[in-house]
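Okay, so here's the structure we're looking at.
All protein chains but one are shown in place.
This part shows chain A:
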Amino acid sequence: MKHPGRKIRIAATLAAAAGLSGCELPRDPDGTLDRVRDATMRVGVTENDPWVQLADPDNPQGVEPTLVRRFAAALNAQVEWVEGSEEELIGALKEGQLDLVVGGLTRKSPWQTEAALTRPYLSTRVLVGVPPATRVPEDLDEVAVAFERGSEAGGLLGRKTDARPVAVDQLRKARGAAATDDWLLDDLRLRPTGVELAKSDHVIAAPLGENAWLVRLERFLLTRRGEIRALLERTGRP
């Protein structure tokens, strides 16, 4: 019988893979990892506070540039920053002119077929928070909830809850309930209500098919979840 034989071969392949993990396989068709190591990493950045802050375009700040610098340090590489719109950067990534693109991308990104998105390295949520002493009905019926003017929270509040959305310019100055990102609640002295408006799974974009490179980056990100959360809470402070 050849089928049990196949099973053994597959098991052997797996064992070999486990033994080799981290070094040989998978390989990059275009050799990105080997090219970047001990050399230069070309990274596209697009503004998206607090993920990427481009006050000084030559020296990007924010959660993701910090992560990129740490990743580059782990590979003993320099970072060359390229600023542009998401579409420009993804195009350059696809054509092999960039090695990574960061800009607060999430798994819902429309670029799934143009770029390899990493496994989400962090999930954030948009929540409704209330001041500690207040009590609100579970369905937020007719409760005034502040949201930052022009953010998606306003629309989500109207669609998903019975709350009365109130657009404000600065959440810090608003009183009462507010809809905002989970990492901001503490700073705004709000307590979460359990009403979740949206969830974002954050990712970084790599070139399609450069699997050694992708795996290396994902391993780097996934082992640092706690560190990344702390980084966000520090960087995201208003």
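The rule is short, and it goes like this: contacts are C-beta pairs under 8 Å (C-beta built on N, C-alpha and C of every residue); 3 or more make two chains touch, one makes a residue touch a chain; residues count from 1.
Basically, contacts and distances are computed from a predicted model.
The chain not displayed here is annotated in its UniProt record as "Cation efflux protein transmembrane domain-containing protein", chosen from "Molybdenum transport system permease", "Na(+)/H(+) antiporter subunit C", "Cation efflux protein transmembrane domain-containing protein" or "NADH-quinone oxidoreductase subunit F". Note on the undisplayed chain: of the listed residues A:R27, A:R189 or A:R237, the one touching it is A:R27.
Where chain A meets the chain that is not shown, the touching residues are 3, 6-7, 10, 13-14, 17-18, 21, 25-29, 113, 116, 118-119, 206-212, 214-215, 218-219, 222-223.
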